[in-house]
Each structure stands twice: as structure tokens, then as C-alpha cells.
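I have placed the structure first, in the form of C-alpha cells, so that the comments after it can refer back to it.
Not every chain is included here, but those present sit where they belong.
Letters A and B mark the chains as written, and numbering starts fresh at 1 in each.
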Amino acid sequence: MQEQLWNIISAVKTQAPLVHNITNYVVMNNTANALLAAGASPVMAHAHPEVKDMVTIAGALVVNIGTLNEYWVESMRLAAQQAQTSQKPWVLDPVGAGATAYRNQVLEELLQYKPSVIRGNASEIMALVKTTSQTKGVDSTHQSQEALEAGLDLSASTGAVVCISGATDLIIYQNQYRSLSNGHPLMAKVTGMGCTATALIGACCAVYSKDFFTATLAAMALMGVAGEIAAEKASGPGTLQLHFLDALHGLNKEAFLSRMQFSGTT
Amino acid sequence: MQEQLWNIISAVKTQAPLVHNITNYVVMNNTANALLAAGASPVMAHAHPEVKDMVTIAGALVVNIGTLNEYWVESMRLAAQQAQTSQKPWVLDPVGAGATAYRNQVLEELLQYKPSVIRGNASEIMALVKTTSQTKGVDSTHQSQEALEAGLDLSASTGAVVCISGATDLIIYQNQYRSLSNGHPLMAKVTGMGCTATALIGACCAVYSKDFFTATLAAMALMGVAGEIAAEKASGPGTLQLHFLDALHGLNKEAFLSRMQFSGTT
């Protein structure tokens, strides 16, 4: 299994898939740099007259609602629709789900275009389930087991792979899931690490479209291992960012296989 | 006094206030990272359908006009109005005041919503006074004493705490002011350091809403001390940025108290 994940990570480097990002202003630079460091080719485009064309030439689409407005939401709709129509993998990052009614409404619309993968933190995934199934109560305390249940529900109702990232990452598809325990607490002090994870999932799905569950595992393992390596060299969240990009770029098979830690049921 | 400032800085770390930023594209990433490093929780949101909801759940609002346009100006109006109505602290950063007529007009409108704190450089503060009081001439040379007078006028006319940042920072409220002399010249070679200061003021006001003058002092002292520590480790403006975030994150009481330098009348 670990070998397979490394093969996906390697395929990103050798194939350099074009990953089309409609993402938030805060993280665009990080996201582009992380995709480049991992070997992918990032493009950011949201203009209504071109967004479908860009999806068409891309290997995967990443939609992140972090700093949405009406224009961008329409861009996301157009792109997601095009991805669905042309059977391109697309990944949804529901940033701030549950924070405002507007975000919930936008997410409900976007889910109709059947994302391949949804990645969020525990509270976002729990908020999404509340959004898509009003009759199911969701506790506001963010116990991981509660998020797991929400993730299983969300995967069942949407048909998407669901990834709940945190100290432990849960990757869920229908009744199976795996957990990954790499990473470092300092990563939570750098903005956009979750968004970077989502973008890397896009890159891995682009080169391994036959199995989005395994592609998502590969991306999250890459995040966690690179984060660990970076944390060993960092003296805080500032230097962590840079060492993280260096680690993404320089990671080799031996380091990856020796560090990767996962468990869980399949 | 210094102990009190440290207590405010510590309260940001322990309370992790949600700071809602409507800010410019250039600095969004830095601002989010600085808030995270200082212990706060940043959110960026500007969509008209959600901006009031976001102010409602936030501990403070930060409005920065750096890359404004008509849509964003309306976002700022809605948010500032909501902050005023719900008595949330809000901080205004008048980036580029005086550079164009449009910026001056927008600032005049925003001042009607009574910001808690206004932070700018000397020329911006001087431009603001010209804006709000057409009959008062403002010299275009940026002597600090002239900016102090403008700051005193601005505080008197708006009721806001006014912070003039530079080699020496002046924090002004009505007839009193304090000056801080921490920091390093290299900070001026990193974009968005002023915007970061404004965001940290927001974080400190969120946890110390009973006294915005002292909260602003705390934020500016934190900036200056972290900047000094970072400059000692940096080999230029690039590495300064990262060491600055590390210093914000790792600062302890002893280092803060031993480095902080302020003076002025109260």
C-alpha cells in the first residue's frame, strides 16, 4: 500500500498535471508554490468567459470557498459543472462551512455537481452534514468520532471521498476509512495548510483518477510527512512554511516510506 | 504598565479571538499568518450576503483599503456599520490615504462608522486630517511633529485612538499619547508590516475592549519587539518575514519586558 502511495506522489512529479484552482485570496500563493514543489503545474482562473475552457485543459479542478463572493460563486458553479460534465476529478474545500448561512447555501449548491473528494476540518465536515441533511442534528463539540460519523454520512450521501484533516487525518469512502497520524501541531499555525492539502489531493487525483480514495491517501501522507520533516528544521510557523515547500520538493522514497504512519479499517 | 501590555498579548494567545479582516490582496497571507502566530484566529470575508454575519461572530473587525474597489467598499461599509451597531471594536487602516481622490472619499465615508482605532503611517494620517477637515492645511513633508498634530486632531474629531507607525510609533488618544521606539529599519522593506500591525491591534482590542488605547500600545509593542528579534536573525527582508512570524509565535514575557521601550506623555 505505501509503495502505491509513493507511486502516485512520483507520478505527480513525472506527469506534472495541470491543476486548476478556484481558491481564496489568502492562500493562492502558498497553494501555487506547494503544487509546484510537489511537481504539479498550478493555474488559477475564475473569469466566467474562460473558466470552462480552463477546466477542459486541466487534469483536476480544486474549488475552495475561503473568500467567496457572488462572482466567484458563479465561477465555481461553472467550473464544477464543467468538471462533472467532462468527468474531470474535482475537489471541494468547504472553508468556513457553518460560519455563515451564505457559505452553507453555496456549499449545498456546489455539492450538486458531485465533487470527487471533499476535504475539511472536523467542524467543517460536521457543518456540511447539517447542511445537506437538515433533519440530522450535529453537535457543535468537535470530537473526532463525531466527525467520523459525519464523514461517513457525507460520503454516503454524496458519493465523494471525504477527508477530515487534523492531528489525525481520516480518509473515508463509503464504509471504509483509513487514518493517518503524520504531521506536526505547528502546521496549524500556518494559514492555508488545509487548502494546500486540498490542492495536493487535486494533483494526486489528476494522475490517479481510477481511485480517488487512494489518491487522497497519497496526498495526505505527503502533507504529513513533509510537515514533519519541515517541523524538525523550523523554529516557528514562519520558517515552517519554507521548509515545508523544500520538503515537498526534495522528498525521496526512503524518507516517505520510513515515516508514513497509517492505520484504520478498510 | 509593561506588565499590563504583556497580559493583553497573553490574552490573545489564551482566548484566540476571531479577527474578521476585510483587507487587501497583497497582505492577506501575511496578516493571517501573523494573527495565527500571535495566537488569534483570522477570518477573511467580504461577500455582501455574509459580511454582517461574520462581524457578529467575530471579536473585532479590521478594515484595510489597500486594494479597494466598489464591491469591497460596500463590504467595508456593511461591516463597519455592523461593528458600530453591535459595539464591536473595529480598526481602520487608511492605506494610501491622499494618493487618489477615491481613497479620500471612501475614507470619509468609513469614518462615519466611528472606528475604535485608526492606524497609518505619517503621511496617511496627515492626509486623513486634510480629508476630514478641508480647512486645515497639511504640509506634505512628513515631519513626525506634524503627524503628531494631525494625529491629535484626528483623535479629537473622530473619537478614535490614532496610531502613527514609523521608526517611532505614536499612539494617541485625545490629549494623551505614548511613543514606542522598538522595531528595525528593515521592517519597512517588507510589504504589509503596517497592515500586520493593524490586524494585531484588532486582536488586542478583541481581548481588551475596555481600553483601546492600551490595547493598541500592546499590539504595537508586540510588533516592535518581534521585529527587533527577527532583524537580529535575518540577512535581509526575505528572511526577516519568516523570523518575524517565528518571533511573534515564540515571544516570552522576559524577552518582551526587557526589550520594550516607550516614553511620552499620558
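FYI, a residue touches a chain if its C-beta (ideal position, glycine included) is under 8 Å from a C-beta of that chain, and two chains touch if they have at least 3 such contacts.
Fair warning: this is a prediction, and the values are worked out from it, not measured in the lab.
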2 chains shown - copies of the sequence in the complete complex | 3
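FYI, only the chains that are shown with their structure count from here on.
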When the centre of a chain is set as the mean of its C-alpha atoms, what distance in Å lies between chain A and chain B?
-> 33
Residue numbers on chain B that touch chain A, as the complex places them | 25, 28-29, 32-33, 36-37, 42-50, 53-54, 57, 71, 241-250
Which of the residues in chain A end up touching chain B in this complex?
-> 24-27, 29-30, 66-70, 96, 99-103, 189-192, 234-239, 241-242
